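Complex shown without one protein chain; remaining protein chains in place.
== chain A ==
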Amino acid sequence: MQNAIQVKGLQKSYKQLHVLKGVDLEVERGSIFALLGSNGSGKTTIVEILTTLLKQDGGKATVNGFDVALKPDNVRQSISLTGQFAAIDEILTGRENLVMIARLRHLSNSSQVANDLLQRFGLTDAADRKASTYSGGMRRRLDIAMSLVGGSPLIFLDEPTTGLDPEARIEVWKMVKELAANGTTVFLTTQYLDEAEQLADRIAILHEGRIIVSGALAELKKLFPSAKIEYIEKQPTLEEIFLAIIGKKEKN
């Protein structure tokens, strides 16, 4: 079966700065792929090239079988992007945001689509409030809901949990897992190792403009010396304490 994303020798420079120096990667259909890298490593640049927002300087990238440089319109038909910052219209209500995107995707039943997504993302009560009144987690949920309008088979999530509190973060993780369970391919960038570990079928690490390792988590673990057995006292992490206290842990 053809891969959802196929990238070979991708290059991109901003003036003097050589951000991508020949990136190769493949994303299987229906999988969750996590691109790991520190801030400024070029994760967003890769997302921007794959979503046709930016043109590469060299190399070839194919998304859902379409070359991003040659067939950008076909690529856009088949993807959805949730950028690094929640790209919602704050002056519109949650419902209006969803209806707007549904109309722009030329769906005939835009209000029905909006209703369904509001329900699925637990935003029905807040549906007719301006998005500017939403909490960070609600914004992110609305943002992702907007990306699901039209049911694109491939979704890009650029650092979807950056700046979210632990609770909202777990909510986003749950959503991503649901998406993948329904067959959507998810391309995710993150700087949190545990996020990649939690979600991804395959992980690639971007460092100094190249993918230095990639593979399933189990494969990556094999790259390291075999585990040594040590006895240590397991202290709960602050996150676990926090979540236990506010009683949301069972949601995970």
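Basically, a residue touches a chain if its C-beta (ideal position, glycine included) is under 8 Å from a C-beta of that chain, and two chains touch if they have at least 3 such contacts; residues count from 1.
To be clear about the criterion, contacts and distances are computed from a predicted model.
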Per UniProt record, name of the chain withheld from view ["N-methylglutamate dehydrogenase subunit B", "Cytochrome c oxidase subunit 1", "3-(3-hydroxy-phenyl)propionate hydroxylase" or "Transport permease protein"]: "Transport permease protein"
Listed residues A:Asp89, A:Asp116, A:Glu167 or A:Asp201, member touching the removed chain: A:Asp89
Of A:Ser41, A:Thr62, A:Ser80 or A:Thr185, the residue in touch with the unshown chain: A:Ser80
Residue in contact with the excluded chain [from A:Ile46, A:Met146 or A:Ala168]: A:Met146
Sites on chain A contacted by the missing partner chain, in the whole complex: 51-53, 73, 76-77, 79-81, 83-92, 96, 100-101, 103-106, 130, 146
